[in-house]
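Every protein chain but one is kept in place in this view of the complex.
The chains carry the letters A, B and C, assigned in the order they are written, with residues numbered from 1 in each.
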Amino acid sequence: MSHAAAPAVQHGDNYINHTPGIKSWLGTLDHKRIGMMYLFTIMIFFLLGGIFALGIRLELFSPGLQYMTQDTYNRFFTYHGAIMVFMVIIPLIPAAIGNFVLPMMLGAKDVAFPRWNLFSYYIYICGALLASSTLFLKGVDTGWTFYTPYSIRSSSSATYVLLGAFIMGFSSILTGLNFIVTIHKLRAPGLHWDRLPLFVWALYATSVIQVLATPVLAITLLLLVLERTLGIGIFDPKLGGDPVLFQHFFWFYSHPAVYIMVLPGMGVISEIIPVFSRKPIFGYKAIAAATFGIALVSFIVWGHHLFVSGQSEFANMVFSLITMFVAIPTGVKVFGWVATMYKGSLRFNTPLLYVFGFLFVFTIGGLTGVFLATIAIDVHLTDTYFVIAHFHYVMVGGTIMAFLGGLHYWFPKFSGKMYHETPAKIGAFFVMVGFNVTFFPQFIVGVLGMPRRYADYLPQFTVYNRISTIGSWILAVGFIVTAWNLWRSLKNGEKAGDNPWGGLTLEWQTASPPPFENFLYDPVVTEGPYEYRGDKVYLGKNA
Amino acid sequence: MSQSEAGVVLAADRHHAHHFNTANEEFDACKQGMWIFLVTEVLFFSGLFVAYAVLRVFNPEMMHEAHHLLNWKMGALNTVILITSSLTMALAVSSTQRGNIDKAVKLLWVTLICAGGFLIVKYFEYAHKFHEGILPGAQWHYEELKIAKAPLFFSVYFVMTGIHGLHVIIGMAIIYWLIRRAKRGEFGPAYFTPVEITGLYWHFVDLVWIFLFPLLYLVS
Amino acid sequence: MSNNNHENETHAHHILSDSMAYKIFGILICLTVITVGVAQIDLGAWNFAVAMLVASVKASLVCLFFMGLKYDYKENSIIFSTSLIFMTVFMVLTFSDLLTRGDVYVKGPIVPESASGPAKSKFKKAWIATPELVAHGKEQFQAQCVACHGAEGQGNGPAAAGLNPKPRNFTSADNWKNGRKPSQIFGTLTKGLNAMPSFASLPSDDRWSLVAFIRTLGPHEGEKDSDADLKKVGIDPASEDGGGGGEKSIPVGVAIDQMSEEK
Partner (left out) sequence: MIRLLLGLFEMNKNALAATVPVAATDVAVSWDNLYWFLVYISLFFFVGIILAMIIFAVKYRKDVHKKPKYIHGHTGLEIVWTVIPTFLVLWIFWWGWVVYKDMIHAPADAMEVHVVGKQWLWQFVYKNGTSSIGDLYVPVNKPVKLIMSSEDVIHSMFIPNFRVKQDVVPGMYTSVWFETKIPGIHQIFCTEYCGTSHSGMLGRVIALTPDQWRDWVSGKKIDVDSLPADPTYPGFRSNHLGEGMPASQGTLTTGLSLAEKGKALTQSKGCVACHSVDGSRLVGPSYKGIFGEDVKLEGGKVVKVDENYIRRSIENPQAEIVEGYPPSMPVYKGLVTEEEIIAITEYIKSLK
């Protein structure tokens, strides 16, 4: 991707120092500042969710109850799930990194509706605070899936968490809406659909899911709130309602939501690989099409969460069959990424290490997904630790690794500073090792039959749980090292330069950190996003 | 798209947000944003439609019995009221586009009054139900109708019409805001985005009612 | 900025003419009248189809003209129709489950026969109601039925809450699935219906006594059995037995032996 004018001379004005003071941040309409605010807020909740995860693992270190009662444990896994899903992984890449990068990749000055962008941030804060306020009330013990009728009868403060998630849903919808209009209307001249960076494609598909699926979650949660407060009975068998219908409602959103979580991660991977291989991505059209293929198929497979819930045999068959087709576009992407490295010129900076980690872990996550799509196999494995391991391999191994890769990749752009490479690599190593030590034993213990959401377990499962708990500590070390390193780099990192990696997408064609309205010239696009020609030397002193 | 006789072209120099190149572009983006918002609205209501369909398919007799407790005349009246308000809203939009702001303001007032009328009719319906004990789910204490699951029909009825009513109230607030801005002379042939997209929203509210009326009041 | 889809920078905004608006309004009112009118006539399943068709036409008119989709970018039409497609997906796939759920077939009663030994008939010609039979039926009813059907037989017992469909309200004449003749009620008791298990384990005269009692709860006297009806449930109207019909009860002990011997 090239541009008409060379970057104008920097005069030191950037989005960070454009207007001073905390007030100018809280009231900002600048997508970059809003993205950064999202990033910091989400990291706080990530820490909170992580503490709950460590608590769960600690309790499971030995069979029996050591550190908490059953009710406390049930609250721990509910908070871990609800915080990580609704407050962390769903907004993580789109709202934080996406907000920052998307308009720049399009060559736009901002998103289409900056006011709504800021508003969506505050909605998120309201919802998140409302939901977390229950920590100081009676807590919530329903599991993040809120299955009826337990969630109707639970005497916890579930109502507030439901309302909180309901409110956060609007934040998600507004972000999606904003991105769609931005991509439709604010592309730089020459930025045709077949020249869009794949991260933009991924965010586009994600936004479509957010807009189409989140409203169904909203109405589901609202009905559940009414169920708890007024007893409307639609999901309550005591009043003649159908609890399995709730599961249909819930998973109509929550299955596509899985792809809200993972598609942006895939987009990040598609950005990093060509840059650090100095090669065009292998099969641009196939990967873009696969992104949309996954998004669309995601809407018609939700029933695979209901294979043993009392869903009919016929529906089980249909959902199992359709679910199988998720594997194909996913495979196309993975093969395409690996093939991009073929005959490239690979630069082993931290972002590429996270890509390796992602490919390793996500492949396992994807392949175990085929196990769970196979209906007979799922009957035994569902609701056991196998499922826990599977979706952590996809969500944590996939999304969090892609996020960390993206965070290191765009860190110079966000801050203008380069992170310290060696500690970043050590952090990546600990994350990779810790993650696998934590979650791989869970596959085995799941096949052996250990059910999920158990505060206590048979002594025979002890050894697997011990390994897993030790892994969680290694993983925590990895996150701490990474966070500490990035924090330190913010203060004393070297000056990064505009384009330290030699990226060709538009966000690298402006200053780091970017000026207030992103570009000091009007960018014009003349070719695709990854046109690395072998014989040309590209900028990028760090890669 | 051909330029029709009555068409207007947005003035190129009209003020627009700095990240759009032209006012035209801004208008298109806002309108599309509203359409996407309406998509989310449809899917929001879709949950209720599915709940309704489940109830109806499996309890046709109950639906038939229970719907007699609703007064279809009230429903029909409200349908006419809402369609009228849709007409006046559409006329208000076209008047603004033509620059006839006085007429537009009057039409917006009529729309607002229609919306109020709709709510008053709804109030009478609700008050009657509350009085009789025809309430959703567990709250039900109406002794005359004993057929199973009738309370669930009214759960769906109250949630559907309640959320729709909430949309009417929000619409009224926005229309009132439009009237104030219009009076301040902020709208004209060069700038009518808020009027147009509020119009879209208001027609959507009408659209939902067009389906709710036969589904709830005319079960056969 | 790119206007890839619309080259014309100064594209016109269509303005709806007043006469067109009034025309559409007129059609919408007419269609409302038609919906209400059709609803007063009984067309069976067609009522719903007509109502939905009319509503869809009305909705399309509002979308195309009042909301201006007809004159707008095609993009917006595509965006809006996506919502309808996904709503349909939601509806269709949810029903793909609900409509094909099979009931789990239950062979015998959930509450099994008490171990009181083989069933003996205390009543002769139990298919003919007598005051004694009704009194005995009342006792049986208290023991077997009130949990679901309620003390007054209105179908509102404490266990009814979780049941779908609701237990039969005996005080009403409506909606009896198998009919209200004694033989038909006897058949239902013997075979079970929906959530209700078969009560074939009760001695047949107990079942007949229940029939007799149930029939006193509502306006059911008009429904009488013919000899042919009785024969259908295996009763020879001329015989003197308790009304066991063709089936034979076996002692529990024997049944258990059979259970353990099989295979």
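The criterion applied here is as follows: contacts are C-beta pairs under 8 Å (C-beta built on N, C-alpha and C of every residue); 3 or more make two chains touch, one makes a residue touch a chain.
Treat the numbers as computed from the prediction; the structure is a model and nothing was measured.
The residue touching the chain not shown here, chosen from A:Asn17, A:Gln70 or A:Ser133, is A:Gln70. Note that of A:Ile125, A:Val447 or A:Ile467, the residue touching the chain absent from this view is A:Val447. Residue in contact with the omitted chain (choice from A:Arg57, A:Lys109 or A:Lys279): A:Lys279. As for the chain not pictured, it touches chain A at residues 63-65, 69-71, 74, 141, 143, 147, 149-150, 153-154, 237-238, 240-244, 277-280, 282-286, 308-310, 313, 316-317, 320-321, 324-325, 327-328, 331-332, 334-336, 338-339, 341-348, 356, 359-360, 363-364, 367-368, 370-371, 373-380, 382-384, 444, 447-449, 451-460, 532-535.
Please note the rule applied: only the chains that are shown with their structure count from here on.
Taking B-C and A-B together, the pair of chains sharing more C-beta contacts is B-C. Separating the centre of chain A from that of chain B, both taken as means of CA atoms, is a distance of 35 Å.
Residue numbers of chain A whose C-beta contacts span two or more other chains: 108, 184-186, 212, 216, 239-240, 242, 245, 248.
Across the assembly, chain B contributes 20, 25, 28, 32, 36, 39-40, 42-43, 46-47, 50, 54, 148-149 as residues in contact with two or more other chains. Put simply, chain A touches chain B in their complex at residues 108-114, 116, 173, 177-178, 180-181, 184-186, 211-216, 218-220, 223, 226-227, 230-234, 236, 239-242, 245, 248-249, 517. Only residues 1-2, 4-5, 75, 82-83, 86, 89-90, 93-94, 96-102, 161-162, 164, 166 of chain C touch chain A when the two sit together in their complex. Taken in their complex, chain B has these residues touching chain A: 17-20, 25, 28-30, 32-33, 36-37, 39-48, 50-51, 54, 136-139, 148-149, 151-152, 155-156, 158-159.
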